[in-house]
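Please read the structure below before turning to the comments.
Missing here: one protein chain of the complex. Every other protein chain is in place.
We just call them A and B in the order they show up, numbering each chain from 1.
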Amino acid sequence: NIFERQQEARTTVLKVVDIDDNTADPAVWGRNFPLQYDDYLKTVDMIQTTYGGSEAIPRTPTDEDPRDLVSRSKIERIPQLKRLWAGYAFSKDYREKRGHAYMLTDQIYTERQKVGQPGTCIHCHASTYVPMKELGEGDIHAGFEKLNALPYMEAKAHVKHPVACIDCHEPETMALRITRPAFMEGIAAFKKSQGVQDYDVNRDATRQEMRSFVCGQCHVEYYFQGDEKRLTYPWTEGLTVDAAYSHFESSGFKDWTHAETGAPMLKAQHPEFELWSQGIHSRAGVACADCHMAYKRVGAMKISDHHIRSPLLNVNAACGTCHKTGDQELIARTENIQARHQKLVKIALDAVIDLIDDINAAKANGVAEDKMKAAQQWQRKATFYVDYVEAENSSGFHAGQEAARILAESIDCSRKGQNALRE
Amino acid sequence: NIFERQQEARTTVLKVVDIDDNTADPAVWGRNFPLQYDDYLKTVDMIQTTYGGSEAIPRTPTDEDPRDLVSRSKIERIPQLKRLWAGYAFSKDYREKRGHAYMLTDQIYTERQKVGQPGTCIHCHASTYVPMKELGEGDIHAGFEKLNALPYMEAKAHVKHPVACIDCHEPETMALRITRPAFMEGIAAFKKSQGVQDYDVNRDATRQEMRSFVCGQCHVEYYFQGDEKRLTYPWTEGLTVDAAYSHFESSGFKDWTHAETGAPMLKAQHPEFELWSQGIHSRAGVACADCHMAYKRVGAMKISDHHIRSPLLNVNAACGTCHKTGDQELIARTENIQARHQKLVKIALDAVIDLIDDINAAKANGVAEDKMKAAQQWQRKATFYVDYVEAENSSGFHAGQEAARILAESIDCSRKGQNALRE
């Protein structure tokens, strides 16, 4: 009925409960915003797309790991990765990511926990805003430090929910806000590299920027700096892979030592925010939320779809506002980019493996120290570059040309490394 | 009735002169179509864009070469090219392309003529439709064979104009048509590889396809096949660089022998049509003419701009109907793609040079025959791949990700070649 629908559109938000800056439980927020909450709960769904999404793999729960569904193992599907990361926890267990609903459980039960992780990990895997506030007695930065310093298994006792409403929203106005200290610092460091001093993201960011920044709190490359294992985003020189690599070079940081070759290694993790920032959509002002939380119609109302997922499961709404071609064609265009990308990733991975083999052989046969050092350095760089786009979850879509460029440089490094041993 | 109206409107073209299938002179056509002719004449303009267009370099005319303006030398600007092509005429003289008005003169006076070129060259550098018809006594295919068989300097006596109206238009209806035998054969071979038998381009192509095919008559990679030096487009397996390379491999064709290394080489020339065919614009149905001959309004008439040139000199009309962002931003987006591309081209060129150096050193120091063969084969492939995108004139714009992918593979080949010598 047309009249009813129109009425519905005008109805303002019905305040059922009071929500304040300490209300962590999303179910409570959900009473005021049932539509968003309903969608939020749907992130438990597991649906595979050609190159993304996730597939539910049944497993028998054990005492140690009670999960009855997990996502596919990436190290089994891409065997090169095990050797890429030899000696690092990632070579033991690395799976497809899946919906936000799983973030806490998946982190608790990954076999990567066996090596003993710091509380820092929790920054991106739970609703930490209230816990940080509590631990820091009102100061989230102080709370952040305290959480970091705890061993993971202790830290996790302080959190309850996966990322929740309060981590992205200011409860009074529902405005977006940044709650993650590591992002506040990272983005300020980046802005400084661009000549902007004293950048305060919650004061200075535009609304459209916020629609990506809230995601950039977690979907970024990170590392644990110094002995206190401080969570840091390597953005002091920019948001490109080159800037990140250069950042690590200048402090000589390493994540681990390669078990086969002895090279000082770097691990790249999910730089969606950074790769997106180099692509045409970012340049055109298209935010993460535009595609991953597309507006949807509920009755006569337009809301942001809080079922955050692959846009390819929701093409009409996610892409259709801007692209008038049919849904099938849009998927085909995307997969065209992704297929070309994945073919190149394979070439780059094979190149690193060749380098590892050659270093092993050179070790066995004896080789001059400086040649070995040079080859290890190339391995470090080649691995970081290919990992950067492999760990990125859009299969190249977020910035096709840039991703191919990064792979080209990775290949160059691997092959130069092989040559370095022989010169 | 709309069709009637169209006919009615059409008669408003004032037929000043009769044009038939033997009217080669564009000035005659220009009397019926003065607007198109005026623009056609403007292809003498030389204007530089950041990565394209052309710059007028004054020179003192000599008896041998009467040109008082030439375009910039590319082999001086990109010194790697001379060694890439050592022993081939391109290493003597290779310039920026410029407007259609110059196509005949530039071909006559290039120093590449000093090695003695076949009449085949003329296929793409002059209005050959009427000359072919005359030589073939009505049959352009027979005329094509005859023209090819002549030495260039004799062949050129048969032609008068740069590409002219009759080369793209059917005089009765002004419909687009294909007049170049090499394209007819090439596109039929390509369609066959896609499962389409007996493709006759002038019968089967849609109008929108024709708006690219007329350009694809010349803006393509080509070679001279067999002893009769038959002009051929290497499309039997597809339009990608891989398909072209594979085509050459299966017949063992070579353009020349590398003067430094002795490798059997391939030269790639201006594959605009092929690279475009791998890009997003082609996928979205955007034709060459859409960007390079954008519609313009002149008085009460809307016509195709026959001043064919870099669209970046005409962004508003060339891009603006589809992309509503401002002109400056469109140029910036394009240059962003081009800058990233050119940086990668340099890396790929340097890699080939490293390989050439290594082969030279190995020659000097002695190396096993099979290693040398392998390295030369890598040089052949690496050079063809990097040349393919370097010779392509859009600096990567026509298909950014694909161009970067090709460069990545070129780098891989160069570095593998170096390794091959040392294994």
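Following the convention adopted for this analysis, a residue touches a chain if its C-beta (ideal position, glycine included) is under 8 Å from a C-beta of that chain, and two chains touch if they have at least 3 such contacts.
Here is the rule we go by: contacts and distances are computed from a predicted model.
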item: UniProt protein name of the chain not shown, from "Acyl-CoA dehydrogenase family protein", "Na+/H+ antiporter subunit G", "Amino acid/amide ABC transporter membrane protein 1, HAAT family" or "Cytochrome c-type protein NrfH"; value: "Cytochrome c-type protein NrfH"
item: Option from A:K42, A:K296 or A:R422 whose C-beta touches the chain left out; value: A:K296
item: Selected from B:N22, B:Q208 or B:N360 as touching the chain missing from the view; value: B:Q208
item: Residues of chain A in contact with the chain not shown; value: 2, 5-6, 9, 294-297, 300, 316-317, 320-321, 324, 326
item: For chain B, the residues touching the chain missing from this view; value: 1-3, 5-6, 9-10, 12-13, 170, 173-177, 201-210, 285, 290, 295, 297, 300-304, 321-322, 324
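Everything that follows uses one rule, which is that only the chains that are shown with their structure count from here on.
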item: Euclidean distance of C-alpha centroids - chain A vs chain B, Å; value: 43
item: Of all residues in chain A, those that touch chain B in their complex; value: 280, 283-284, 325, 333, 336-337, 340-341, 343-344, 347-348, 351, 396, 400-405, 407-409, 411-412, 414-416, 418-419, 422
